[in-house]
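Note that this complex is displayed minus one protein chain, with the remaining chains in position.
Here is chain A:
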């Protein structure tokens, strides 16, 4: 039986373990802000990372293009059928937009929850040990990215910014298991149905929308958007489509499963939405309570 450790090594190991446990507990406490050394490491490593990710994106982009060319005929047929419909919708949209603006001017309300200015960014890496669904993008504080901003692709909302350094920022995806990641959403229609996205069903690959008033009739196939009422995300970002409706654990409110519109798998280009109206800090659905607490004190 060989001796595992000599005395000197044992002491070294114990000291190492103590230091590391202390570091773990220290860094676990405050993960929203990075300390200066962390910021420097993140930016420097992030720079190196971009050198590897950008060629990789170029490669996958080229493969996608080849794949796209192979399907061109089928797609073209399908798109032609939709084109007429699209033109009329487009005309209607322009009309409504103008109308909306006019009415807005009349009542003197210029700011809308809907307004945001996009910051385009490239995804440079994904957390390799995928316990947390996090990606890192190549835009940071310098380009105007701030904590809690919404992040989306052209097909829909994918997450929010959870950590910002000068040149890079970390984005937590909607498919996270983090219970504190809530999004205030709405199913638009004659009567708007409000609810909160809370949690993600890994096996189904679908988001869970909770706290829907049981008086409302939610149907499968309805579109779900962000409502902008949580104070963090702009209004009207597409989130997904209702696939199944059931009641929640207590039977008081309804619960809906939502198939996300955006694909969380292969992310390359994303947009960070800088909300034009006031952004409050915190999490959707939790902000109000916090603010009240602050006012009271």
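FYI, contacts are C-beta pairs under 8 Å (C-beta built on N, C-alpha and C of every residue); 3 or more make two chains touch, one makes a residue touch a chain; residues count from 1.
To be clear about the criterion, contacts and distances are computed from a predicted model.
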Check: What protein name does the UniProt record of the undisplayed chain give, "ABC transporter permease", "Quinol oxidase subunit 4", "Rod shape-determining protein MreD" or "NADH-quinone oxidoreductase subunit H"?
Finding: "Rod shape-determining protein MreD"
Next item on the list: May I ask which residue of A:10, A:56 or A:252 touches the chain that does not appear here?
Entry: A:56
Item checked: Of A:42, A:139, A:182 or A:275, the residue in touch with the unshown chain -> A:42
Checklist line | Contact set of chain A toward the excluded chain (per top definition) | finding: 2, 4, 16-17, 20-21, 23-24, 26-28, 31, 34, 37-38, 41-42, 45-46, 48-49, 51-53, 56, 123-132, 134, 136, 163, 170, 177, 202-205, 264-268
